[in-house]
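Missing here is one protein chain; the remaining ones are kept as they sit in the complex.
Chain IDs A and B follow the sequence of writing; residue 1 opens each chain.
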Amino acid sequence: MRTDQLKQGLTAPICLTWELTYGCNLACVHCLSSSGRRDPDELSTAEAERVIDELAAMQVFYVNIGGGEPLVRRDFLGLLDHAVASGVGVKFSTNGALLTRAMAARLAATDYVDVQVSLDGASRSTNDAVRGEGSYAAARRAMDHLAEVGFGPFKISVVVTRDNVAELDDLEALARGYGAQLRVTRLRPSGRGAATWRELHPTAGQQRHLYRWLSARPHVLTGDSFFHLSGLGEPLPGLNLCGAGRVVCLIDPVGDVYACPFVLHDQFKAGSVRGPGGFAAVWRSSRLFEELRAPQSAGACASCGMFDACQGGCMAAKFFTGLPLDGPDPECVLGHGEAALARVAPGAAPSPGPGHSRRAPAPGGVRPPDPARLLPVLPGLPPRSG
Amino acid sequence: MDATQPTTRLDPLDHPAARAGTDAEPGAEGDLVEEDLVEEDLVEEISIDGMCGVY
Partner (left out) sequence: MRGLLTAPEVAFDLERRYALHPQVALRSEPFGALAYHYGNRRLTFLRSARLVELVRGLDRHPSAAAALDALGVPDQDRTRLRRALEQLEHAQVIHPLTGGDRCAPTS
């Protein structure tokens, strides 16, 4: 596959992520978007519909809706219907707490909708340590609802951490039990993940195990998020390259466009859908995306035989650990990233900032789960202000 | 990367395919076939899940 053709950019993203709101009823310790509080400037329903109209005009095939928790928005179903009616497929990601049986039935009756439920452990204790007390139960309830209404195959999406690598087989069994697809993705040091990455990211040994485990299971989806492991052998299925600004991008809740959901930082902001040319102008001619679509320097990795396979790894992982973008990934399979990390001065890594977290994270360490975080399951109500 | 593909790659800008342009002219694809060590398919399927940077 001549991925260099893809690297030079497309007339529209193949798919893109659209975070509908920064509001969330949970407070996961690794949240890539530092979600919690709604932003007062979030796109209105009318603005969101215009974005959908633009995506349809550009022939974007489908949009990944996330957040925050998208179901927190009262206009979620209306926007969903608008997208589907306009020919834009929707896959949305949810923690499940607001996915009632009624909502599940409504989704089952809507065409071209895929659902992805987030879960970070096969056991309640492993999951809730990261996502908060009650979150495992809420996710399982949502899955039960989807099964009860005959929704069909949905996805279970897991962020791989040091603590849940041991539960991969159980997660696979869980998915099989529901007739669901398992999706495992990489933990990036993004959002609140910046503060918890060192403790939570898999060890080198665990990554090698994960690579072998995935290689033997082509039915397990990965969102191509493990292409940095391609140096370990045959590449895993997928494009095996960083899609940011080339194949994918992010629209955030206030309409800002970023290269990908894992780089919510001014350095990777391409523009705004509220600008004069809308989303299309940003996708096609923003300076950031033009730069990302130009041939990238291998830099320090140029002499490494693995570069062709790993492409230097993930931009977001390098950026938020303070590593240069033209050097090794922090989880480089040859250990070059680990060596480079040791040279990063304390405090030198760019900060994602507090974002929309409802409480500033404790300095260092993993935040303990807070039972007060989980809101009652009442669809349609806005989250607690704060 | 396929085991059947060459292990070294030309810089994309130096590749004959890039120089010839992407608009196929009559006979242009015939030229490309001769230059490739392995004839590449004109059709390839990619997993829709297979692109990084998606939620």
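Criterion: a residue touches a chain if its C-beta (ideal position, glycine included) is under 8 Å from a C-beta of that chain, and two chains touch if they have at least 3 such contacts.
Model, not experiment: these values are computed from the prediction.
When the missing chain is restored to the complex, the residue among A:25, A:127, A:240 or A:357 that touches it is A:240.
Taking the complete complex into account, residues 1-2, 5, 8-12, 14, 59, 61-62, 87, 89, 112, 114, 218, 234-235, 237-238, 240 of subunit A touch the chain not shown.
Where subunit B meets the omitted chain, the residues involved are 1-2, 22-24, 26-27, 29-30, 33, 39-48.
The working rule: only the chains that are shown with their structure count from here on.
A straight line joining the Cα centres of subunit A and subunit B is 29 Å long.
Interface residues of subunit A facing subunit B in the complex, by the touch rule stated above, are 1-2, 4-5, 7-8, 14-17, 19, 61-62, 64, 66, 93, 116, 183, 221-225, 227, 234-235, 237-239, 241-244, 247-250, 259-262, 295, 308-309, 314. Here subunit B touches subunit A in the complex through residues 1, 9, 11-13, 15, 17-18, 22, 40, 44, 46-55, going by the rule given at the top.
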